[in-house]
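Missing here is one protein chain; the remaining ones are kept as they sit in the complex.
Our next item is chain A:
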Amino acid sequence: MANIITRRSILGAGAGLAALGAGGQAFAQSRIRTAPASPPNLPIENGASLRMLRPVRFVQPDEEVFRANCARFTQQTGVQVRVDFVGWEDITQQTAVTANTGAGPDLIIGFNEAPHIYADKLVELTDIAEYIGTKYRGWLTLAQRYGKRHGTNNWIGLPFGASGGPLVWRKSAVNEAGYQAPPDDHAGFLDLCRKLKANNKPPGFALGNAVGDGNGFANWLVWSHGGYLVDENNNVAINSRNTIEALNYLRDLYPTFVPGTIAWGDISNNRAYAANELFLTSNGVSLYFALKNDPATRHIADDTEHTLMPKGRLTQSPMAGLTLNAMVFRHSRFPNAAKALLTFLMETEQYDPWLQANLGYWSQPLEAYSDSAVWDSDPKVRIFKDVMRTEFYIGYKGPISQASAAANADYIMVQMCASVASGQATPEAAAREAERRAARFFRRR
């Protein structure tokens, strides 16, 4: 899921933004249907000022709209807001330092599990989360999972949106293989991949140390066979019959891949796809926009479709979105102002323009925003509308914890798959090795 931003995409989105500013607000407001709800009484502290960290943008308008929203908050409440945009790889470390030293920004928009790691350093957000949830007709499943403390209704994070990686495929190649769309069952999917390979239009999924794409594929493989890393009680459960079946399936599937996928990073499949060497993969929406905005690859974008990963044995396609998750720190001297800011940013007047500015890179956490105009902007992007409507998350099905995040960052699942695909290990040995490594992360402290 590399973020490729071209000048043209920025210009195009900027023009759309200008139109929005000119009178799109009333339009946007009319589309988002809200339910009556009374906001919690949060008197903003005198002389409050806020400092916020968030990950850097995908597209330029993301930052512009976000800053404009914060400026509007300052205008309406008098609270100064300073937003710093931090590189994706640095935000985890900066959150750790902020939490441990009890100094620094008042609020941080981090990723996925961050609020669960620092739960005891955070202000509970239940009041505003319930208000927003009621008003915007409910939080989607993934938002509830990442927002609430495990097994309770106490909100410690406020999810802002998520980005997913479904199947990306060339319509012409899939049709040539005799399919209208990639089938939803394992056998059919394998058959499609074999035919693609036979037609010299191979599929390929990252099996290298790629945080986004590698984990996305490995998780899909295991989950769609009914396996999982840890069970509900946080016991390591990767060494299961289902996992071994998944790995046996991979032994059949891997020979259809374009060579080299074990060495792939997050960017590799984007490049191979754009170079007409890869015809079926999984990726975020960034790949499609990169192709669409470059005249040289425009025809590939026109031939590209998105569908969900095959369901396999499940009733729902397993895919865990990368989730933006906001948290307010206890060391903040202005917790009410911080909560008011988060609430303000989630309201239609601010959130919908932001969602539209992101062109589908981020998908909403709230039911009401499913009606946002962004999902009509390009039919090929519409599939990303439901990224947060999923039961699956990093560390499924245990409680969200640092251990599940670390197991993900240490590529336990990816390397289990890669060792089988490369023939280095039997499925049984690979599952045992994954169990050994996971047990280390999930050991009781």
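Keep this in mind: contacts are C-beta pairs under 8 Å (C-beta built on N, C-alpha and C of every residue); 3 or more make two chains touch, one makes a residue touch a chain; residues count from 1.
Note that in this section contacts and distances are computed from a predicted model.
S.K.: Assign the chain not included in the display its UniProt protein name, restricting the answer to "Multiple sugar transport system permease protein", "Integral membrane protein", "Cytochrome c1" or "Cation/multidrug efflux pump".
M.R.: The UniProt record for the chain left out of view names it "Multiple sugar transport system permease protein".
S.K.: Determine which one of A:I262, A:V328, A:I394 or A:A431 touches the chain that has been left out.
M.R.: A:I262
S.K.: Of the residues listed, A:N112, A:N209, A:S317 or A:S372, which one is in contact with the missing chain?
M.R.: A:N209
S.K.: If the hidden chain were put back, which of A:Q76, A:Q93 or A:N235 would touch it?
M.R.: Of the candidates A:Q76, A:Q93 or A:N235, A:Q93 is in touch with the missing chain.
S.K.: Looking at the full complex, which residue from A:V174, A:L221 or A:A272 touches the chain that isn't shown here?
M.R.: Reading the full complex, the residue touching the unseen chain is A:A272.
S.K.: Name every residue on chain A in touch with the hidden partner chain.
M.R.: Chain A touches the missing chain through residues 92-93, 96, 99-100, 117-118, 208-209, 211, 258-265, 268, 271-272, 275, 277, 402, 405-406, 409-410, 415, 418-419, 422, 424, 433, 437, 440-441, 445.
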